[in-house]
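With one protein chain removed, the remaining protein chains of the complex are shown where they sit.
Then we have chain A:
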Amino acid sequence: MARKSVSMTKLALTGNEAVAEAFRQVNPDVAAVYPITPQTELMHKFSEYVYDGKVETELIAVESEHSAMSAAVGAAAGGVRAITATSANGLALMWEVLYIASGLRLPIVMAVVNRALSGPLNIHCDHSDAMGARDSGWIQIYSENSQEAYDNALQAFRIAEHSGVLLPTMITMDGFIISHTTEVLEILDDAAAREFVGEYKPMYTLLNPEQPVTMGPLDLQDYYFEHKRQQVEGMYNAPAVIEQVAQEYAALTGRKYGFIEAYRMEDAETAVVVMGSAAGTTKDVVDTLRERGIKVGMVKLRVFRPFPHEQLAEALSHLKSVAVLDRCISFGAQGGPVYMETRSAMYGKEIPIYSYIYGLGGRDLIPSLVESAYNDLFEGTPDPKMRYLGLRE
């Protein structure tokens, strides 16, 4: 661990409280909020900070998530730092405005507490909500636990607001599993957190009479395509910024973050690729199997957009086979979204890659299920079709 240069406090917080704590430290100018389980507690906590005078944020209690994202867009266009948070159907209701936020290059930061989409109605963890927004032009960073959710929240502002990036950023955490579980984590002191995040200086604002601008004008066949290409460039520029920000954060806290986390991968023969809280369970399974002398590893994806295809391909390139675990189904596709990205990243390498769907609607991913995926990789030829962990036939 790198030397820590600032003091930190250990607190027992839920994931929701941890991100609310990060938002309190950032003290954003505007927060547009609308409740939805399991996110509700996050903005509830943050609104307490607002009403207790602990932040100077203008809190707008809007009438829907569509309005929440619209209000965040308006605030960001006005040149201030804007946040919001949501889950599942709330994110779905924001959908058209997500594209406006990214298309207008407004660096909004949003916490997404992952939850299954209805119907049938389900309020538990599932990545289908955020995965549905994977092509919306937002940066997506996933968290394994409360500590990561807090750390990612602080880093998100620096990434989103960087002049070479200027893309809205969502940081996610697994609904209930992280959002409602109390864990001990380290919190930076307020001054250090604020200094790290820094002041937001918008490139343009609608509210500067010295430099009037027009935002969101009609953009037809002549220029729309070019503006989309610029968004791609923002995504191309993001990795260097994500890395730089992570390095500065590590110097401050001792906690290192990459695009991926490789766990016991050096001499691994097979590995599982996961995102979110399932990484914790998978690490335990890796340890158990390693004790039995079985050479397995795990790769956790932290950043899903921009997708770290080079880092992932490099981490997996020495393996005999790979299983990719998705907490989301892409109906009618060959596998889950993480699987398809992984296969693309591994194109040209003769390594079999298998798709496993798990945990939909909050179904528990118990260690024996992860173990069964490793067993498949070692013992037989896994079914080339999508497989399911913990599904009753």
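Just so it is clear, contacts are C-beta pairs under 8 Å (C-beta built on N, C-alpha and C of every residue); 3 or more make two chains touch, one makes a residue touch a chain; residues count from 1.
Everything below uses one rule, namely that contacts and distances are computed from a predicted model.
Asker: Could you tell me which of "Xanthine dehydrogenase family protein subunit M", "4Fe-4S dicluster domain-containing protein", "Quinol oxidase subunit 4" or "Carnitine transport ATP-binding protein OpuCA" is the UniProt name of the chain missing from the displayed complex?
Answerer: In UniProt, the chain that is not shown appears as "4Fe-4S dicluster domain-containing protein".
Asker: Of the listed residues A:M8, A:V80 or A:M215, which contacts the missing chain in the full complex?
Answerer: Considering all chains, including the one not shown, the answer is A:M215.
Asker: May I ask which residue of A:Q230, A:S317, A:S368 or A:T381 touches the chain that does not appear here?
Answerer: A:Q230
Asker: Out of A:L104, A:A251 or A:A313, point to the residue that touches the absent chain in the complete complex.
Answerer: A:L104
Asker: Of the residues in chain A, which ones touch the absent chain?
Answerer: Considering the whole complex, chain A reaches the absent chain at 103-106, 166, 204, 211-219, 222-224, 226-227, 229-230, 233-234.
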